[in-house]
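For reference, the structure is listed below as C-alpha cells.
Note that one protein chain is taken out, while the other chains of the complex remain in position.
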Amino acid sequence: MAMTASDARYAYLGPEGTFTEAALRSVPEAGGAVLVPEPTVPAAIDAVRRGDADGAMVPLENSVEGTVNSTLDELAGGEPLLITAEVLLPVTLTLLARPGTRRDDVKRVITHPHAYAQCRGWLARHLPGAEVSTATSTAAAAFAVAEEGSTYDAAIAAPIAAERYALVTLADGIGDRDGAVTRFVLLRRPGPLPEPTGADRTSVVAFIADDHPGALLEILSEFAVRGVNLTRIESRPTGERLGRYCFSIDCEGHVADARVGEAIMGLRRICADVRFLGSFPRADGAAPRIRPGTRDVDFATAEGWLARIRRGRV
Amino acid sequence: MAMTASDARYAYLGPEGTFTEAALRSVPEAGGAVLVPEPTVPAAIDAVRRGDADGAMVPLENSVEGTVNSTLDELAGGEPLLITAEVLLPVTLTLLARPGTRRDDVKRVITHPHAYAQCRGWLARHLPGAEVSTATSTAAAAFAVAEEGSTYDAAIAAPIAAERYALVTLADGIGDRDGAVTRFVLLRRPGPLPEPTGADRTSVVAFIADDHPGALLEILSEFAVRGVNLTRIESRPTGERLGRYCFSIDCEGHVADARVGEAIMGLRRICADVRFLGSFPRADGAAPRIRPGTRDVDFATAEGWLARIRRGRV
Amino acid sequence: MAMTASDARYAYLGPEGTFTEAALRSVPEAGGAVLVPEPTVPAAIDAVRRGDADGAMVPLENSVEGTVNSTLDELAGGEPLLITAEVLLPVTLTLLARPGTRRDDVKRVITHPHAYAQCRGWLARHLPGAEVSTATSTAAAAFAVAEEGSTYDAAIAAPIAAERYALVTLADGIGDRDGAVTRFVLLRRPGPLPEPTGADRTSVVAFIADDHPGALLEILSEFAVRGVNLTRIESRPTGERLGRYCFSIDCEGHVADARVGEAIMGLRRICADVRFLGSFPRADGAAPRIRPGTRDVDFATAEGWLARIRRGRV
Partner (left out) sequence: MAMTASDARYAYLGPEGTFTEAALRSVPEAGGAVLVPEPTVPAAIDAVRRGDADGAMVPLENSVEGTVNSTLDELAGGEPLLITAEVLLPVTLTLLARPGTRRDDVKRVITHPHAYAQCRGWLARHLPGAEVSTATSTAAAAFAVAEEGSTYDAAIAAPIAAERYALVTLADGIGDRDGAVTRFVLLRRPGPLPEPTGADRTSVVAFIADDHPGALLEILSEFAVRGVNLTRIESRPTGERLGRYCFSIDCEGHVADARVGEAIMGLRRICADVRFLGSFPRADGAAPRIRPGTRDVDFATAEGWLARIRRGRV
C-alpha cells in the first residue's frame, strides 16, 4: 500500500491556520501530500482508521486548542493506531486584525478559551476594557475577524493564521508564559515502528485489573525496577464509571530496548490490558540517563548468566 | 464577611443551560443565591478571587465541556483557593431541536467536540448523513439552534438546555457510554475546611524539586507508606517548559486524618512546593478501606510509645 | 565420576551424635554411604571442595550447634558449591547421664552454649543449684560425660547422643521453646540442579556494588516486582571491612521458574556480583502463593505479546 508523495493524504485538527497545521507541515511526510483539516480530533483520527488518510496530526499535550483529553481517550479505545512521530511547537500567540485596524481601536476580541487563559495578563495591561468572546479554535477566531461584516476587532491566534486569513499582526508574543510549547503526535495505522534513535519515547495505556490500593505504585514499580523513567502519567476515567481508571503513560526509550520491553511485559502481566501506542523519536532529542545495569548489554549478560546457572554451572 | 442567602453570588462555567449550572443548582449553598454564568473557567475562578462571587462551580474531570485541564491549571497557580464541595452528574446527552422539527428532518447538528465524541455511535446509527458542526459548549450549541434564522436543525446538549432555550427533545440518552459522569468542584476563598465525614477526599498539587528519575515513585511512596490511597493523579506541565511537571493528586481521606496529614507533610518535605486544594466530602459517599495501623488511634498510640522510648522507658 | 552407593562419602559437622548427623541420616543419598564427621563447618565444606566427599551436611539456621554464620560465610566465598537438599529437624534437647545417675544427683552439667541458652528455664526450675560448663558441641558434652573419670554428672544433648555414648536419658524435651527446629543443607560440587517440585526454595548471595542508601530496597524490589517472596534475608559483612555488606537471601520458587529467573537476572544487573547457591525442594513442602500474573504461562504470554508489538502488530 506504498504511495508516492503525491498520493499521500494527511488529516489534522483544523481549521486551516491552527498550530496543528503548522505542526503537520514541519514533518517530512507532509511534503507534497494533501493536507485535510478536520473539525475535531475524533474526526481526524477516524479518517486514518477508515483509510481515508495515511496519517493524522493531533495535539496531545498542553494545547491552546484544548483537545488533549480527547486525543488520549480516542487512542485508548477504538481501532488501534500507532504514534510514529511527535512535534513540539512553541505556543506563540499573536493579536491579529483586519488591515487598517490600530491597537487602540480594539474593543472586541475573539479567541479560544485556552488561548484567552494564556493572554489574560497581557490583555489586562494593554487592552483593559476589551470584551472577549470565545470560539472553538484560534483559527475560527481569526476567521470570525476576517469575515465581512465581522463584529470583532481582533483575534488572538497562531502566527500562521495571519497569512491564511489576510490579517495583520498588532502584537506578538502576548502569552503570559514565555516558552510554553504544545506537543503534537502523528498517528498511523499499525505497521513497522520507527527505528530506535537513542532518544526515543514510548507511549502506552494501562488498564488496571481492579481499583485496589497500591495499583498505581505497582505499575510505576514495573518501570522503576528496570530503570525506565516516565515523562508523563495521567489517570483517565475509562468511561465505565468515574473511579475506574486507566493510566496514560509516556516513558523514555524504545520498545526495542531491553529495559523498556521487560518493563511493559511486566505491565502486561499485572494489568487487565495494555495498549501499546508506539515508540518514536523524541522531538527534543533528549537522550535518557541510563541507570547502570539497564543497557541492552547488561540484559544480555544477565541472560547468559541465568542460562548457565540453570544448568548448574556456577 | 457572612452573607445572607439573598446576598450570596456564585459563578459557574456558562452559558446558562450547561451541566455546570445543573451541578451548581444541586448544592444547598446555591439555594436563593444569584448564579452568574461566566464564559470560561478562568473567568469564573477570577470572579471568586476578586471577591465578586462567593464561590464558583467548575468542571474538574471528564466533562463534556472539556475544560478540565484549564481548571487544574488555574488552581495550581494564582491566588490560592479551596475546594469545599464536589458534585457528580451523569452525562445525559440529548438531541434538541426547535418545536416542530422531526428527527428525520435533521441534516445539520451542532454540539461541543467532546459531546460529539461521546455520541458518534448513536449519530452513525440514527443520523448517518448528518453534518456536524462544533460550538464552544453544549449550551452554545443549543442557543445556536434556538436563534432565529439558525442554519442548524438540532443540538446535542444537556437536558437542562431544553427548557432554557425553548427546544424540544428528539432523543435522549444518546451518549455511547452509559453511566459516564462528570465531576464538578465548588471553589471558595481560603477559610475553615469542611468537617471530616469519614468519606472525604483531599486534593493537592505537588511541584517536584527537580525532574530526577524516580521522583513520581517517591511522591507515591509518601502516600502508600501511610496507607493513603490515591483516586486520581495527573502529571501537568508547569508552563515553564514542557517536561517540567507538577502532579495534581486526589487522595482518600481528610487532611485532619493523621495518616493524610503525615503523608502530605512528607510530600511537603520532598517537593519544591505543595499547594493544598482542600478536603471535602466525596460526592459518592464511598468510605475508604483503612489499612490496619493507619487509623488516628494507631498514630496516637505510636506517638505515646515514641515519647516513652525517647526517655529510655522500654 | 558417578559412584555406587557403597563408594559414596558424605561429610558432616561432627562429632558423631550431633543433630547434624541425624539430619544427614535422614536423606536417601546417605543410605549405604560412608559418613565422615568433621570438626568444623569449614572442614566439612572443604572435604567436598577437595573432592574427598561427595557432599556435606551442615547446619544453616538456628542450630543449637551455633555455626550458622560460618556456613553462610563459607558458601559466600571460596570455590562455588550448590545446595541440593534441605532438612528440618526438631531441636529436642535431652538430659543425658551415665547409667545409675539419678536426676537428684546432678550437680555439674555440660553442654553447648546455645543448647544452654534454650534450656535455662528448665534448669532453673529442676536443677536450680547445678553448675553449667560449656563444650564445643552437644556431642562433645555427651562425650565428656561418658569419659572415664568425668567430673560432669550430665550433658544436655541431642537424643541421638544417648545411644552413641552409652548414656541414659534423665529428662527429654527440656528446651524452653517447644517446636524449635534447625535447618540443615546438603552441599555438593556444581552439577545439574534438583528438578522443580512446585514447592522449592532458591538461595543466593548478593554483593552490593556500593553501600548507597536504598541499596537493600532496590534488591528487594527486584523480587517483589516479580511476585517472588523472600523467606530469609541477612546482611553479612564481607570481611573487607565492617559496613561493607552482602545479603544472603532465600526466596520461594525454583530458578527454572520464569519469575525467579527474571528476579535474579535483575539482581545480577544491579549488584556487583551474585552467587547462586541452588534451587531445591523445601523440606516443609510449602507451595508458594503465586501472585496473579507471575506464573510461567503469564510470562510466556507477555513475551509473545512483546514480540508482536515490536513488529508493530498492535
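We just call them A, B and C in the order they show up, numbering each chain from 1.
Here is the rule we use: a residue touches a chain if its C-beta (ideal position, glycine included) is under 8 Å from a C-beta of that chain, and two chains touch if they have at least 3 such contacts.
Please read these numbers as outputs of a predicted model, since none were measured by experiment.
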Touching partners, among the displayed chains, of the absent chain: B, C
Residue in contact with the excluded chain [from C:V41, C:A85, C:L127 or C:I174]: C:V41
Omitted-chain contact residue, chosen from B:E16, B:D176 or B:E262: B:E262
Residue, one of C:P37, C:G227 or C:G312, that touches the chain absent here: C:G227
Hidden partner chain, residues of chain B it touches: 80, 82, 190-193, 209, 218, 221-222, 224-226, 255-256, 261-262, 264-266, 268-270, 275-276, 292-294, 298-299, 301-303, 305-306, 309-314
For chain C, residues in touch with the removed chain: 39-42, 61-62, 66-70, 73-74, 88, 113-114, 116-117, 120, 132-136, 177, 179-181, 183, 213-214, 216-217, 220-221, 224, 227, 229-235, 237, 239-243, 245, 284, 286, 289, 291
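The criterion applied here is as follows: only the chains that are shown with their structure count from here on.
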Where chain A and chain C overlap in contact partners, by chain label: none
Where chain A and chain B are represented by their mean Cα positions, the distance between them in whole Å: 23
Two or more partner chains touched - positions in chain B: none
